[in-house]
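I have a structure here, written as structure tokens, and I will follow up with some questions on it.
Removed from the display is one protein chain of the complex; every other protein chain stays in position.
Chain lettering (A and B) follows the sequence in which the chains are written, and residue indices restart at 1 in each chain.
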């Protein structure tokens, strides 16, 4: 349980920072910063808890994640002007948040005894939906769907790694670490070196 | 139960195909195809299950719909280039998915003993929300809200038909078949012959 709680808190902090950075690009006020930071920080985990019928939802039972995300938002509100090229910051913060949230979602589903498909899906949902909500509400192009970049694929690779390692008999702590590593390395590799899967190439469109 | 399960599976396949077609228009990679196909295929039924507090959600209890939708996505990824005018394919596949998903939602609420208003709403939600999510996430104009076309109206007509027939004492299997027929005929008629309800006509705007 402790490793899961730690992962949830860490992903809250990093996602909140990325959300507040996006809010700074949209020039919101301090309450808007906190709103977007909280949405990004708890959005994915909230969907995971709703889908798995885990109540109380993690931040309803203990509002610490909300307070943490709001604190991060206030900090970013007063310091974001010190940072150059905030879009790059958003993108790289997001890689770490993804690499923490995927094992958090994967671990929660593992602990509840679900089968491999649901475990992988929960890892993907927890990892990607907070960032997706952030981007949709703030009218940014969703990172999740950028062409020629790996994103959900990284979440899938990470969560699948954890499932395989647990199936091979490794302790779940190790499996979740490998999950985080796989997720981050594939995502960062996609950003830094342009790693990608082949995209669908249509014939010249006629419609 | 069997007819409902069949309807759920059939709508999963057809909605997944329409989602994968939209993904091909957005030129995503194969994981993106599977993501959009799954979202479209299980989105409406997931909202239905959440609203009615039916747990486990149909695909959490048995992940077959997810595997099926992913399989369809892979198939479309490798064959969509054989198809001309993919937008027309999306639109017509969507008519069948709608005509299957509306009785699926209606039947689930019927079985649980809800009143007529909730039954009709669940038919409408199950039928339209998967396609709405597909279109919002992929930045297409939502089919649900196209002006001068019937869409939710077809879902409402179909679900209402089922409610009336059950109230008249017909077996629910017959009622759901009539529901599917009404939904498909009104939607296809709207596409093929331009059937529509009068839209709101403002005076020349002054604002």
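Keep in mind that, in the parts below, a residue touches a chain if its C-beta (ideal position, glycine included) is under 8 Å from a C-beta of that chain, and two chains touch if they have at least 3 such contacts.
Bear in mind that the values here come from a model prediction, so they are computed numbers and not experimental data.
**Student:** Identify the residue among B:51, B:75, B:164 or B:185 that touches the chain left out of the display.
**Tutor:** With B:51, B:75, B:164 or B:185 as choices, the missing chain is touched by B:51.
**Student:** For the full complex, which residue in A:77, A:96 or A:184 touches the chain that was left out?
**Tutor:** If we include the chain that is not displayed, A:77 is the one touching it.
**Student:** Using the touch rule from the top, list residues of subunit B that touch the missing partner.
**Tutor:** Residues 50-53, 114-115, 117-118, 121, 124, 132, 136, 142, 145, 147-148, 152-153, 156, 196-203, 206-207 of subunit B touch the chain absent from view.
**Student:** Go through subunit A and note every residue touching the omitted chain.
**Tutor:** Touching the missing chain: residues 23-33, 35, 46, 50, 55-57, 60, 63, 66-67, 77, 80-81, 84-88, 136-138.
Basically, only the chains that are shown with their structure count from here on.
**Student:** Note the rotational component of the Cα superposition from subunit A to subunit B, reported as an angle of 0 to 180 degrees in steps of 5.
**Tutor:** About 120 degrees, rounded to the nearest 5.
**Student:** Express in whole angstrom the distance between the two chain centres, defined as the mean CA positions of subunit A and subunit B.
**Tutor:** Chain centroid spacing, subunit A to subunit B, equals 29 Å.
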